[in-house]
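The complex is shown incomplete by one protein chain, all other protein chains being positioned as in the whole.
Chain naming follows the written order as A, B and C, and within any one chain the residues start at number 1.
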Amino acid sequence: MKSMVPDYLDAVLQGVRSDTSGERAQYIPELATADPDLLSAAFATVDGEIYGSGDVDVEFTIQSISKPFVYALALADRGFDAVHAKVGVEPSGEAFNEISLEPGSGRPRNPMINAGAITVHSLAGRDRESADDRVARVVRGLSAFANRPLHVDADMCASEMEHAHRNLAIAHMLRSQDVLVEDPTAIVEGYVRQCSVLVTTRDLAVMAATLANAGVNPLSGDQVIPAPVVRQVLTVMATCGMYDAAGDWATQVGIPAKSGVAGGLIGALPGQIGIATFSPRLDAHGNSARGVSLFERYSNDMGLHVMEVPPTARSVVRANEARGSGAEAMRVLEMQGGIRFAGAERIVREVVDTVPQEPRVVLDFTAVHSIDDVARRMLLEVARRLSLDGHDVYVVDPDGIVADPDSRADHRFTVIGHIGRAAHRRST
Amino acid sequence: MKSMVPDYLDAVLQGVRSDTSGERAQYIPELATADPDLLSAAFATVDGEIYGSGDVDVEFTIQSISKPFVYALALADRGFDAVHAKVGVEPSGEAFNEISLEPGSGRPRNPMINAGAITVHSLAGRDRESADDRVARVVRGLSAFANRPLHVDADMCASEMEHAHRNLAIAHMLRSQDVLVEDPTAIVEGYVRQCSVLVTTRDLAVMAATLANAGVNPLSGDQVIPAPVVRQVLTVMATCGMYDAAGDWATQVGIPAKSGVAGGLIGALPGQIGIATFSPRLDAHGNSARGVSLFERYSNDMGLHVMEVPPTARSVVRANEARGSGAEAMRVLEMQGGIRFAGAERIVREVVDTVPQEPRVVLDFTAVHSIDDVARRMLLEVARRLSLDGHDVYVVDPDGIVADPDSRADHRFTVIGHIGRAAHRRST
Amino acid sequence: MKSMVPDYLDAVLQGVRSDTSGERAQYIPELATADPDLLSAAFATVDGEIYGSGDVDVEFTIQSISKPFVYALALADRGFDAVHAKVGVEPSGEAFNEISLEPGSGRPRNPMINAGAITVHSLAGRDRESADDRVARVVRGLSAFANRPLHVDADMCASEMEHAHRNLAIAHMLRSQDVLVEDPTAIVEGYVRQCSVLVTTRDLAVMAATLANAGVNPLSGDQVIPAPVVRQVLTVMATCGMYDAAGDWATQVGIPAKSGVAGGLIGALPGQIGIATFSPRLDAHGNSARGVSLFERYSNDMGLHVMEVPPTARSVVRANEARGSGAEAMRVLEMQGGIRFAGAERIVREVVDTVPQEPRVVLDFTAVHSIDDVARRMLLEVARRLSLDGHDVYVVDPDGIVADPDSRADHRFTVIGHIGRAAHRRST
Partner (left out) sequence: MKSMVPDYLDAVLQGVRSDTSGERAQYIPELATADPDLLSAAFATVDGEIYGSGDVDVEFTIQSISKPFVYALALADRGFDAVHAKVGVEPSGEAFNEISLEPGSGRPRNPMINAGAITVHSLAGRDRESADDRVARVVRGLSAFANRPLHVDADMCASEMEHAHRNLAIAHMLRSQDVLVEDPTAIVEGYVRQCSVLVTTRDLAVMAATLANAGVNPLSGDQVIPAPVVRQVLTVMATCGMYDAAGDWATQVGIPAKSGVAGGLIGALPGQIGIATFSPRLDAHGNSARGVSLFERYSNDMGLHVMEVPPTARSVVRANEARGSGAEAMRVLEMQGGIRFAGAERIVREVVDTVPQEPRVVLDFTAVHSIDDVARRMLLEVARRLSLDGHDVYVVDPDGIVADPDSRADHRFTVIGHIGRAAHRRST
């Protein structure tokens, strides 16, 4: 059998190929003369499978798509407070090149506009690092997201510096407000090098998948950045990633995303997938015209919108029945599916409503495929309370998904690998 | 056993009780003299369980919390295009009472600022409805969200009208731009009545749960608004619901939310829960001070942030094994958990990599607890392709979660209720 | 001989007649259907001569040209502090219908934008006057400026009220900030009546001449408003009168001016002349297109720019000579021209440098045609000091232009009507 995913990718790509609307970025020759017909898309799953269609191995400059990743690096390197002191998280409703500093503090409103991204660049790496070392750290960091060594396009970089008047203006303004504390020109040069890193559509999909995978690169398995940083970065992408079209994107597409002026566009769907597209012609907002169409199609076809209410699930409680009799009588609750707060609450309610009379209570998690912290804590508390009520409690957990083996001693219940074992145990 | 959810709610509520920061809204006596110590919180699950703590049955005016619900009604009544033509979806980064009209069109930037909400009020109900009928439709709609008949507080309403200068200014401005096309004073009066609807914390939790439950009221089971409207409303709440603190809220709390000047605050987590709190003292952004603290605590304790990457799940493919031999040989794949695009892709990959040699292939969905459209389509396509490859394909789907019984005739595979049936069938 | 002034007016008017650029105001039928070819200009001198050319007796609504005059009335009625507390004097650099309130205070930036003019209207007349009495006071005041009873165009007024959404928005906003303290609708109605007062080009020239003449109507001789109010009004006209074209007007034309949407335009040159033009087609700034051309021409042809440095004058000291000998010897200084501070300083210097040795000193002001307060005080001080130095001082002042007859007793010098009298007096 052949997978239908490549077919799907090809078909959707074909569907937008005839759209030649928009214009390449014009402000430097290297972008203005890019092949406008290049077109590609790639999906990278959180377990490392990559699907591509079109020119997925053509290199282009990452440009503003570097912003969320370097924001992640800065948060990881300096901590939330240090970064938040310098760069806000509020949507500005403005174009990418607006200065948009907060009155008073002079803090850029968010890390996705240039003022914020330049400031964020200055916060990558250790404090008081040299400009070169900082760029090296940024390129290393981006490479870790992509799982291959990336490089700066020196020609692009030189050309960008010749047209960096506005970014220099922004940097000097930030310097005047002490948001930047080093030489503004050196920081802008570093930022331009960051933006001139060469990537392929495949690279970008892997980078996005790393965000979708809680910071763990699905190819290398490395934790590139901590999970809490990922949450922050995805949130800021969701609210500020598409500049003055942020609201339209959030409602229509609903995938945390970021575009670059060279034509790249990425989206990361938490827990599921990283997506990247590449097409150099830009729409009036400065986003890749065909890239936006592709994402609209993906979101719509695949239900990828983050505010999509998930399909109603079968009950997390698969069975609730009394088995045996007398001293051997036991109440068995079989759970299934993924359990987060809402599921755990349902289970708690089931137990409360049941008021088990049997001496033994078995909580069977064999069919549970995932569980989060709050659910785990709640269910362990259920076991504890049942035990306090005088029951012998068995937690069937063959893969150790619920019970922490290290702290098993403290539990007032018995963890077993198979429900059969509960039947053969003597009551305590 | 006693549920720990009420304990949790009580404990968290107790934790913020001593915080007396902030001030009641001062602009009308009715709000300025509210009991500042009132404090409550309620959770409503998507299957209709309600937990409350504190003063959950005290009535207060809904105020701006009406905005997302009436936006939902207007979208349902007039359609997306008609509403979008009048009110944008872009975060404004501004306080609630900023006029914030888009240059040129004069369209309010989003439905959560007053200019947008006044316009949205004018779009509830049928076109050319009388002002009274429109208010009646709004109150009926809010009541459907709450699952009880709600009423307007006439005194509050009168007092608000006396201080409605700014809203009247906004309405006249909108009228001058032909965004409003009726008498601005009548529309503001209707809007003030909308804001003066009395609700309890319990009501608000049910209303929020209706949003979390794809528009179906978890108590009545009624589809109050269509699911696509819910997605739109939740998105706009996420980006614009907390005014100029939208970015801080999105990063810190990450629950689509809306606050009201009387002290109410709601949040809706898609697929899980509706939350409401009430405490009249407001912080500098105009949001309930203790309400914000409660939500921060809930989000943090319970992992409710929408950008929280879900815990890594057990593989969606529970088993992949050959059984039997010869003509009876069959390849069995057991799936489990909830399946969306990423899970379906994993299954596809499993099948592709396996290259089954057995004449029979069994796809067992017994342990699958939920599946969405795209995953269903992909898996039916897997069955179809295996069949085209010459396999006898059996889909084990006891509850009809995958296969649409109505179109079964077209399938090139056999749907069965139990895997045992595959073994006893003759090959075709 | 025939005066060349009418010839000049006719010629200049003829020069712009073929210019049909611009559009009539479109927002109400009464203005949109005005005869677009109407064209007129009038000059009124500060001694009451009026020159007109074209349709100088056609009536049209005064519109925004009422703003400086009602500002004058409010300043006269309530005093500077009361008005300044409500309306600023800063140029806004914005169009006439921008709200442009000062952050914090909510005070309109200046009285020439609508927000300021509406507030100013509310400050005309006595405090707590009825809306009708206030309008009556305004119409009476405008009539005093024009020296004939003016009337409101009721049809225009009704039509304007139908399209007053923006002004109502502004008024409600001002009410919300407590800048207005009465019913906003009533104030806007009064303001619309103010704007609907019918005037002719001739009327406007007389009204402007009253400002040019220090508040004294040149026809009636009545002091319509005090001189200090005139200074304030002229200054605000100079900096804010032409909206967002204020700077271009100030540099190109340099005459304090005000335009109205019906096509009127006035300018007042302190001490010289009031000018009015009328032509209904408006340019992009909302100013009468041909009116602006006419003023540019007048300013250029006649050197009417307020920052025009006056031609270098002959010395204010016409003669400084010793006459006679012995005890009869006298030092005679003949002054001429108009004397303000700079001239007085020059005279002081002449006296100081001369170090008169003669027993008698004659200061002859016969040829002086004007003198202001500071110059008068300085020259009286010269006389006093010469007297203290031991001279017999004679001030020749046939028309009492220098010496205040009432306080003559205090002077240590002799005021005479003709220099001959000095020669015949005995030394004291």
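Methods note: a contact is a pair of C-beta atoms (placed from the backbone, for glycine too) under 8 Å apart; a residue touches a chain by one contact, two chains touch by 3 or more.
None of the values given here were measured: they were computed from a predicted structure.
Novice: Which of the chains on display does the removed chain touch in the whole complex?
Specialist: A, C
Novice: Considering the whole complex, which of C:304, C:362 or C:403 touches the chain not shown?
Specialist: C:304
Novice: Per the definition of touch given earlier, which of C:91, C:125, C:190 or C:291 contacts the omitted chain?
Specialist: Missing-chain contact among the listed residues: C:91.
Novice: Decide which residue listed in C:46, C:74, C:224 or C:292 touches the omitted chain of the complex.
Specialist: C:46
Novice: Determine which one of C:163, C:349 or C:418 touches the chain that has been left out.
Specialist: Of all options in C:163, C:349 or C:418, contact with the hidden chain holds for C:349.
Novice: Which subunit A residues touch the hidden chain?
Specialist: Interface residues of subunit A facing the absent chain: 165-166, 168-173, 175-176, 184.
Novice: Using the document's contact rule, name the residues of subunit C that touch the chain not shown here.
Specialist: Residues in contact with the chain left out: 1-5, 45-47, 49, 88-93, 109-110, 212-214, 227, 230-232, 234-236, 238-240, 244, 246-248, 250-251, 254, 256, 269-273, 301-316, 318, 336-338, 340-342, 345-346, 348-349, 351-352, 355, 367, 369-374, 378, 381-382, 385-386, 389, 399, 401.
Keep in mind that, in the parts below, only the chains that are shown with their structure count from here on.
Novice: Just curious, how far off is subunit C from subunit A if you go by their C-alpha centres, in Å?
Specialist: Each chain reduced to its C-alpha mean, subunit A and subunit C end up 68 Å apart.
Novice: Could you work out how far the Cα centre of subunit A sits from that of subunit B, in whole Å?
Specialist: The answer is 21 Å.
Novice: Scan subunit C for residues touching two or more other chains and write them down.
Specialist: Residues of subunit C never touch two or more of the other chains.
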